[in-house]
Every structure is written in C-alpha cells, then in structure tokens.
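Here you go, one structure.
Missing here is one protein chain; the remaining ones are kept as they sit in the complex.
Labels for the chains are A and B, by order of writing; each one numbers its residues from 1.
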Amino acid sequence: MDYFLVVLLQIVGAVGNLALISVGLAVIFGMMRVINLAHGEFIMLGGFAAIFSVQAGINIWLAMLVIAPLSIAVLGVVIERLVMRRLYGRMVDTMLASWGLSLLLIGLATTFFGNRVVGIAAPVGSFRIGDYSLGAYDFVLAGIVLVVFAGGYAVLRFTRAGLIARATMQNREMASSLGIEPSRVYAITFAIGSALSGLAGGLLAPISGVLPTMGVAYIAKAFITVITGGASVITGTALSSTLLGSINTVSTFVTTPVLGDVALLLAATIFLRLLPTGITGRIFKGAP
Amino acid sequence: MTFSTFSRAGSIHIALAAIAMLAAIIILPSFAPLYTLINVTLYMSMGVFALSLALLWGYGGILCFGQSAFFGLGAYAYAIAAINFGDTTLAAAFAIVIPALFAAGLGYFLFYGRLSDVYLGVITLTVTLILFKLINSTGGDAWRIGEARLGGFNGIPNTPLLTVPFSGVPLSPAQMFMLAAIMLFVTYALCKVLIVTRFGRAVIAVRENEMRAELLGYNAKRLKLAVFVISAGIAGLAGLLFANSVFVSPTMFSLSMAAQVLIWVVVGGLGTLFGPVAACFALQIATAALGKLGIVDPNIVLGTVLVVFVVFVPGGIQPALAALHAWIATPTRQSRTLEKVAR
Partner (left out) sequence: MKISRRLFLGGTAVALTAPWVNRGFAADDITIASIYDLSGGLEIYGQPIDACLDLAVSELNEAGGLLGRQIKVQKYDPQSNIQLYTQFATEAATSLQAATVFGGITSASREAIRPILSRYQTLYFYSPLYEGGVCDRNTFLTGSTPSQTIGQLMPFAVKNFGKKVYVLAADYNYGQISTKWVRDYTAQAGGEVIAAEFFPLDVTDFSAAIQKIQREKPDVIYTLLVGGNHMSFFRQWAAAGMAGQIPIVSTSFGGGNEHIVLTPAESDGVMAAFGYFQEIKSPANEAFVKRYHEKFGDKAPYVTEHASATYNAVHHWANGVKKANSLDRMAVIEAIESGSTVNGPGGPSTIDPKTHHCATDVHIGRAKDHSFEILESFANQPPADTAAVCDLVANPNDNQQYVIQ
C-alpha cells in the first residue's frame, strides 16, 4: 500500500519534471513557431547561473527562482536581437541557427566552466511514508511548476498582454495592422521562453547537476512533449506532460528505464497518429 | 522553365557528375595517400545519406527528423545478414530492402493518418530515438540474431567488409573508394532523373500544393509514400557504405546523426541535390580539421559557422553560388544595380 502511494507520488514528481523542462520550449515554439534546439543549453546555463550565484553567497531560492531565469532572459534578448529576429517565418532556418547556438554554448561552457563545477545540494530535506524515504524537493518543484502554469494560463487568458500575445501568434499581419508591433511581442515572448528554460535549469541543478553537455538529455524529450501537446502552449504542455510523464514513470517502475523511455516515445507516436495536430489540436481547442 | 530546358540542364549536371566521378576513381587511388582515400570514401557515404534527405525533403516536401533511422537500419541489416550468411553480396541487398520495407510500413502509418509538417517530423524523430534506445540496450549476450550479437552501445565492430561478389575476397580500400564514388554518382543521377519523370513532377506538385494536386487526380498519399520508401532505400545504401568505412554502432541512430543530415541539406540548399553533398563534405572536413588543431573547442567554431551561415547565406550554398554566378555574369555595374533595384 505504501509502495503504491510512493509510486503515485513519483508520478507527480515526474510529471512536474517533464512539464518544467518543456515549458520554455513550448512558449517559444507555440507562440513563434521557432524550434529552439538550444533549449537544452538554456537549461544548462540556467543551472550554471544558479550554482555560481549560490557559490557567491546568494540565497539558494533567490538564485534558482530569480537569478537563473533573469540571466537566461537577458541571454535570450541578446540572441533574439542578433540572430532570431532575422529568421522569423523560416522555421527550418531557426532550427539550424539554434542548433549552431547549441554547439556554440556547449563549447563556451566547456571552455569557461568545464566539467568540474561542484553542484549545489537540494535546499529541502526528505519525508517518510512507511518504510520509504522520499525527497521533498521533487514536490516543491512540482508545486512551483503548478504555479508557473496557472500563472501563464491566467496571463494569456485574462490580461491584455495575453490577448496581444495570442493575437500576434494567430495572425501576425492582422495584429500588426491593429497597431501591435509584432517584433516587440516576439522579442518579449522569446525572453519569457528563455527565462522559463533558465528557471528549469536553476530548479534542476540540485537534483540533476549541471554539466556543459547536459542539454542533450533534455531536448528530445521536451520537444516531443511540446509537439504532443499541440497548439495550446499552457494547456497542451500540461496535458501531454501529465500523460507522457505518467506513462514513463509507471513503465519504468514495472519494467526498466529503457522500456520506460521507449513507452514514452511510443505513446507520443500513437497519440500523434490519432490526433495529428497534438492533443489540443482536437480536444480543448482554443485554450491558451 | 520548360520541360525541355529543365531536362537539358539536368543532363548536363549528370554528365558533369559522371566526369567528376570518373576523374576521382581514375586519379585519386593512384596519387592520394591511403588515409585521404579512406576519408573520402567515408565522406561519400555520408554524401549518399545527404542525398536521401535532399530528395525527400527538398522535392517531396516531407520534413523527416529521423532519417538516421533508415541509415542505421541499413547498416544493421547489412551487418546482421553478412554475419549470418557469410556472404556480403546478398547482405548488401538487405541494407537497401529492409529500410525500404520499414519505411513502407511507417509511411503508411504516417501519410494515411494525414500527418504533416512538424508533427510528422517528430514521429520520425521518436522512431529513430526508439531504435537508438533499444539497440543501445542490447549489450547483453541474449541479444543476438542468428550468429550476430547486437552488442549494444559498442555496436558490431566485427562487421564483415564487402567482398568482390562470389569470391570472398574483401574489397581493398581503393576498391571500396571506387564503389562509394560510383554509388554516390548513381544515387545523384537517380535523384536527378527521378525529379523530371512524370512521377517526380507529381511529387513536386504535391509538395507545392497537396490539395490542388489531389483535385487534379493525383494520389498524394501514395506519391508521398513512394518517395519516402525510395529515400529510405537510399539512406540504407548510405548506411551500408558507412558500415564498411567506419563500423556499425547505435550512434548511427542518434539525435546528432539525425540533426547532422538536416544541417547538410539546409546548408547546401533545400530543393537542390549538389548543395547538400557539398555541404556534407565541407562540414565533415572542417570537423576533422578542428579535431587536429586542438586550439579551441571545435563546438565553438562549428556553432559560430552555422549561426553566421544561416543569417548571411539564407537558402544555402547552391542558391548562393547560383546568385553569385548570375551577378558575375551580369555585364555592367549599371545593370547590376538595376537588377538589384528590380528585385
């Protein structure tokens, strides 16, 4: 019985984890149709930002929740200005450019930070369920993800800024002719997406560690989660994370980690076959 | 461009490629050092791989993120068949047929499910990642097909080399080089001819406007499926050549392999055939050269090159070269400026 409860809690943790690593990519892809292959490296740099801030004596929560997203947002603004701005509407080119950025950032991180940066420990302890000891951090993390998603939903659904963002995303020309400046909306969207990737990196640093090449482990999973989610950034990503995260965790518990991953990928394949434009392409249509 | 001028230009390209191929196999083996020969063989096998996606994506309009699935399947099919049969000629046929069959099944699943665009790309990506993970986890002894151990992460290092048919004598590096050169040429010519046939033009029509093509009576699903299968066969051939110049390992299915071939096609120019091959050669040579220099992390250089390239050479090498050629060919400064204005 305890074990069953533990598995259930692990599913919550895994879903939160998947949602966290996907949300930055979801914002940038969903709103701008830009496939950001440097997403994993944004996560990596967010992690380094958090670690270096903690080493500099800054409070760990401040480092993870504020400094990591802020510094990656700044990076995102710079990259948007220098590269992405020139490539809007050319999905394939943005993919190639961001692949280049990904290599560049890995190379720079290897050169300047190296593979020997000491990590940070999780800031919260553990709790017990019967015979089992679980890390509380996973659930703090899931809680933060919940807040981020709820906040994102509220902003997109109820605020003027959200309306503008959705309008630009649906019809750039129309929005432009109504006096909205699409390039500004895009720049802000890219910065927010980057900030969310940075946040993911900061929050993951204590449990996954930070190495220059770590991004590769996340990008494919995040990408598949986002596409399975479909057109709606928030609802779609939340739904697909829940679905794929649960399938992944249950099959990992029942079988092996390899088959767990394979089950996740297979499930994504089957879902996309049944719902060719992602979950929110058919169901929950129009939700932000 | 009318049909006749198109095909005339096409035949000139094929002739030029034939000359290049003949020159390479006559001159290089006698003069170039062995390692150059072996490296160029490897690059040519990757060139065939680049062509497989150049055809599928550039002309079929099908964005396949997981072309490496067919590349790897070809290599594994070859290695497993060769180890079991003890003869490599039949095994070589397996390298083409198995990926093509696999593509037929997968393509049926995809195209008849009306998947398109990036969604289709993601499914192909998951397929290659599934294969990558599964093959990677076959390190144990239990994982064998007949005589062939799958070997997990380490791959199949003892892949038998191609032999001269029915003799059992393995091809020498020079012969392997010639075979790769011929195969690269044949693939190029095949793609070139394919796109001007009735079939190829229908495929391009579907790329341009699927609905209009269907209203004109073309079966878009079947056309897409056909070009998907052909492309998979070509990728399998590339896998076969690669298996003979490196060896068979799960990295052939990896994300970086899948992305690499996309990059060649984009850098070379989408909707061209020569460009992706040229880009493939150039990037491979650059990567190897950087590994020897040891001054900066190669990732920094490659990454910067890619970013700068996308921003400043949109459309890829081949269109850029064509534009440069047109610019030089335009006689006077005045008409150049005029042309610029006109654009």
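Quick note on the criterion: contacts are C-beta pairs under 8 Å (C-beta built on N, C-alpha and C of every residue); 3 or more make two chains touch, one makes a residue touch a chain.
Just so you know, these numbers come straight off a predicted model, no measurement behind them.
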Partner chains on view for the chain not depicted:
A, B
From B:Val118, B:Met178, B:Leu223 or B:Ala259, the answer for touching the chain not displayed is B:Met178
Where the missing chain touches chain B, by residue:
25-26, 29-30, 33-39, 42, 133, 136-137, 139-141, 149, 151-155, 157-158, 172-175, 178, 245-247, 249, 251, 256, 287-288, 290-292, 294, 297-299
Touching the absent chain: which residues on chain A qualify?
3, 6-7, 10, 13-14, 17, 107, 110, 115-122, 125-128, 131-135, 137-138, 206-209, 211, 213-214, 216-217, 249, 252-253, 256-258, 260-261
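Just so we're on the same page, only the chains that are shown with their structure count from here on.
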How big is the gap, in whole Å, between where the Cα atoms of chain A centre and where those of chain B centre?
32
Chain A-touching residues of chain B, taken from the complex the two chains share:
63, 109-110, 113-116, 118-119, 122-123, 125-127, 129-130, 133-134, 136-137, 255-256, 259, 262-263, 266-267, 270, 296-307, 309-311, 314
What residues on chain A touch chain B, complex-wise?
35, 37, 83, 86-87, 90-93, 95-97, 99-108, 110-111, 216, 219-220, 223-224, 227-228, 256, 258, 261-262, 265-266, 268-269, 272-273, 276-278
